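Heads up, one of the protein chains got dropped from this complex, but the rest are sitting where they should.
First chain written, first letter: the chains are A and B, and each begins at residue 1.
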Amino acid sequence: MNVLKVPARTIAVFILPALLLYVCIVFIPIGVSFYTGTLDWDGINTAKHVGFDNWHRMLFDDPYFWPAVRHTLMYSVFSMAEIPICLLMAILLVRFIKKPNRIVSIYFTPVILSVVIIGQLWSTIYSPESMGGMLNSILDSLGLDSWKRGWLTDPKIAMYSIYIVSLWQYFGYHLLIQFTGVQNIPSEIYEAAKIDGADGFKADRYITLPMIVPILKISLILAFIGSLQSFDMVMVMTQGGPAHATDVISTHMYNSSFLSQQYGYGSAIASFLVVLCLVFTVIINTIMDRVERRFS
Amino acid sequence: MNNVKKGIVYLLIAVLCVTQLYPLFWLLTYSLKTNEEILSGQFFALPKSPVWENYSNAYNAGHYLKYLSNSVIITVTVMVCVILFSSMVAFAITRFRFRWGNLVMLIFLLGMMIPLQSTLLPLMIIFRDAHILDTRWSLILPYVAFSTPIAVFILSGFMKTIPHEIEESAYIDGASIYRIFRSIIIPISIPPVMTVCILTFITIWNEYILAATFISDEDLKTLPFGVYSFVSQYQTNYGNIGAFLVMGALPVILLYFILSEKITKGMVAGAVKG
Partner (left out) sequence: MANKLKMLSAVAAASVLTLSLAACGKDNNANNASPAESPAASSSTANGGQVNNGEKVTITVQNIYVDETTPTAKGLKQVVEAYTKEHPNVTVELDTLNTDQQKQKLKTQAAAKTIPDITMVNPAAQMQPFVEAGLFAPLNDILDKDGLKDTYQSGLLDYYSFNGNVYALPDGNNIEVVYYNKDLFSQAGISSPPTTFDELIDDVKKLKAKGITPIAIGEKDTWTGSFLFMNILLRTNGGPGFLQDVLDGKKTFEDPAFVEAVDAFQQLVEAGAFPEGATSIDANAGANLFKSGKAAMFVIGSWETGAIDGSTVGQAGNAAAFQFPTVNGKGDPNQFMLAPGTAFAVSANSKNVEVAKDFLHFMTSQWPSIQFDLKNAVGQPQLMKGDLKAAGYSDLAISVLDLFSKVNGGDLAFDNTMKPAIAQVHLTSLQNLFVQKVDSASVAKEHQAAYDANK
């Protein structure tokens, strides 16, 4: 309960600077973006008003749009699927390692690296053998010749190759969140349960899981939102290529705006992305709230 | 049975350590190899003799110090602003009695979902009209704006858990709101503030797109931009690229290992209560 009764002026002092800055830098440009979505503009000359033409084209006439949406959603599914694994590892760390913090720090290291660095690094790992690519070279020396692939160039698997990089980077991030959540559960509860005969994985089912649900919710939402907006990683590694095989919504938007010089169309895609994010956040929130209720 | 289970668990943990760290180790060895060694595909091999020239090349040609200092200036400024703003907002939302607390929170949450890249063009036009394009402000303002929501999220989550008695007694004793904020709330909130510091630092330090677009003055460029330019420039000298990548990552890694304890503690305090 909020208890401090303060004059309006004080409220303003505390809230307005941040709020104003935020509205100006974030909301107004988005409004501009929605408006630009109704234009046909090459970015340099004057624009033409075309109403919902861009949206119509995007939803019905663009052969690369829905695949990009599919890629983006799959990206989110993969990101979210990683979280139970992070939870499992977090539990194992808490249970079996005396000083788990060091290991958690190690796992977290990829998170702090810039996307440019990670993109470069993994592009080199995925390179063809002739260019010094690590993965194919390893497969070769293990005698698994037939498993070699064009990891970033084969349209069928390129997207998955990029998913893996993202999973690799954020593994530590979600692990850390789950880890702190698990650590936070007071050990008395476990002890009490042990007395009643429940320990090990049984304890997990009835204690850890229910108590970790709020944390899971945070992780899932962060993973989901992050992947919907995923842009830097794909951009650095493949720019959405080859031939749209790894396009996600953001890269499609970027390429339409800056490469094809169709800023109106690109803005429509950007607006779609915003709507998508909002819709899904509400959905996830509702689902998680229900799960939370069931468990408590 | 228990030992086997333990063994499997240890193995799993160890394997993960390797997969998470090995690419970085590889990058390090890569940066010390010559081009031929790199292209020969013997990735497990250590460099025959470390090619330290890769680092001096990268340092000189890549204007490392200049970019580094720009990154530091911008990141520190942004961090200070973000902590100031977000703590004030979080404090207001969680302690003040006024009608629109939830609305403000909602506004910030909504904003978290807005992709950065779709504001690129509109911001360019706004900044041009305000004559701050190609200045530090053109980066500081958006960085602060985009980092504030998460900071507010974390800090408000934490502040909700501060017992009210603390301020109530001070308030009754006649302390002003500002005093309470400065002398009581902030000191208690150090752990989540550290978390916010670190998260903000990582995001801003590594940010590339805005920096590349808004800044053209050579003297103002930041490190990620420098890394990217360097990579595109020295496409064929992989050793140099590796060296520059390592130098680009070094500041963050160092800072991280020094502060890793605080991160964990901070996350406990903040993220949990979301």
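Simple rule for what comes next: contacts are C-beta pairs under 8 Å (C-beta built on N, C-alpha and C of every residue); 3 or more make two chains touch, one makes a residue touch a chain.
The shown structure was predicted, so the numbers you read here are calculated from the model rather than taken from an experiment.
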Contact partner of the left-out chain, one of B:Leu133, B:Met159 or B:Ala249: B:Leu133
Which residue from B:Ser31, B:Ser87, B:Thr119 or B:Thr213 sits in contact with the chain not drawn here? B:Thr213
Across A:Ser123, A:Ser137 or A:Thr208, the one contacting the chain not displayed is A:Ser123
Mind listing the chain A residues that contact the chain we can't see here? 42-45, 123, 126-131, 150, 152-155, 238, 241-245, 255, 258-263
What does the interface between chain B and the hidden chain look like in terms of residue numbers? 61, 66, 120-121, 124-125, 127-128, 133, 212-213, 216-219, 228-229, 232-236
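Assume only the chains that are shown with their structure count from here on.
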Using the average of all C-alpha atoms in each chain as its centre, how far is it in Å between chain A and chain B? 16
The answer for chain B against chain A in the complex is residues 6, 9-10, 12-13, 16-17, 19-21, 23-24, 26-27, 30, 38-43, 85-86, 88-89, 91-98, 101, 104, 107-108, 110-119, 121-123, 125-126, 141-142, 144-146, 148-149, 152, 164, 167-168, 171, 177, 202, 205-206, 208-209, 224, 227-228, 231, 238, 241, 245, 248-249, 252-253, 256-257, 260-261, 263-264, 267-268, 271-272, 274
What residues on chain A touch chain B, complex-wise? 1-6, 8, 10-11, 13-15, 17-19, 21-30, 32-33, 36, 43, 89, 92-93, 96-97, 101, 103-117, 120-122, 124-125, 129, 131-134, 137-138, 168, 171-172, 176-177, 179-181, 183-184, 214-215, 217-218, 225, 228-229, 231-232, 250, 253-254, 257, 263, 267, 270-271, 273-274, 277-278, 281
